[in-house]
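Moving on, here comes chain A:
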Amino acid sequence: MSHASKSAIFARIRAANGHRSGDPLAEWESIPRDYRTCGALGFEDRIKLFDERIRHYDGTPFYSTGDIAADLANVLSERRKHHLVVPLEFPQSWLPAGFSFTRDENLSKQQLDIVDGVLTTCTLGIALTGTVVLESSPQQGRRAATLIPDYHLCVLRKDDIVELVPEAIRRLEPIKDRPLTFFSGPSATVDIEMTRVRGVHGPRTLDILLV
Partner candidate 1 sequence: MSVHVGNAESAPPFPEAAHNALGDRQLRANVRNATDLIQAKRNRMTGELPDWEQLRSAGQAIKTHTLRHLDFYLEQFEENVTHAGGHVHWAADADEADQIVTRIVQDRQGREVIKVKTMTSNEIRLNEYLEQNGITPHETDLADLIVQLGNQSPSHIVVPALHINRTQVRDIFRAKLPLPELGIENLTDDPSQLAEAARLYLRQKFLSVDIGISGANFAVADTGGVVIVESEGNGRMCLTLPDVLISVVGIEKIVPTFQDLEVFLQLLPRSATGERMNPYNSLWTGVTPGDGPSEFHVVLLDNGRTQVLLNREGRDALNCIRCGACLNVCPVYHQTGGHAYGSVYQGPIGAIITPQLQSLEHSRTLPFASSLCGACYDVCPVKINIPEILIQLRGEIVRDEQSSAGGKLKIENLGMHALALFFSHSGLMSKAEAMARFAQRSFIHGGVITDLPGMLRGWTESRDLMPIPKTSFRHWWKAHGKESAE
Partner candidate 2 sequence: MRISLFITCYNDLLFPDTGIAVVNLLERLGHSVIFRSAQTCCGQMHYNTGYQRETIPLVRKFADIFRDDEIIVCPSSSCVAMIRDHYEKVALLADDATLVAKVKEIVPRVFEFTELLTDRFELEDVGAYYPHKVAYHPSCHGLRMLRLGDRPIRLLRHVEGIELVDLLNSTECCGFGGTFAVKNAETSSAMLQDKIRCILDTGAEVCTAADNSCLMHIFGGLHRQKQPVKTVHLAQILAATRKYAQ
């Protein structure tokens, strides 16, 4: 049944488009793209912009002192988070003592539901929009792990911050068929009278440690 429908649909598409000659790929190449594809900001300004934009959407940036484990310990203490999930290959040396970390060995939804939060690295950040991008990987974890817990602490390298969205997309090209999640601040809704309300589903607090 589905195959008959496919043929019918394609027949109608072809009838509507006429018999076009023309290579779609060549035509696609020639689409004018006059929007910005390259940022103009220097390194420091990029970080500053990222900081400002992350805060605008209620994410909180922290800055590394150089000792990542100590930095993470400070943030977690400040936030009073004690028991966190970490992806399988999150660097062991970054995990501070005095907290409880559980490796995500296929934890159940219910197990993810009872931890204080999740700690991951991430792929890149976008300064203009205050966005952090995660890919599904052993260092960054599965998507469920950054979804069910209420708190997400993310380690982002300053070198991995780009200015513009096109720069980010082009950097992601090699891994474009992996599950990717873009985070721009914690969960929010404007569905009730257009009033932005924080935290419906997904982590209600997003912290980023910049290293």
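In picking the candidates, the idea was that all candidates are chains of the complex that A comes from, given by their letters.
Methods note: a contact is a pair of C-beta atoms (placed from the backbone, for glycine too) under 8 Å apart; a residue touches a chain by one contact, two chains touch by 3 or more; residues count from 1.
This one's a predicted model, so the numbers in the text were calculated from it and none came from an experiment.
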So which of these touches chain A in the complex, 1 or 2?
-> 1
Within their complex, state which residues of chain A touch candidate 1.
-> 1-3, 5-6, 8-10, 12-17, 20, 24, 27-28, 31-37, 53, 57, 106, 109-110, 113, 126, 128-131, 136, 142-144, 147-148, 165-166, 168-170, 172-173, 176-195, 197-202
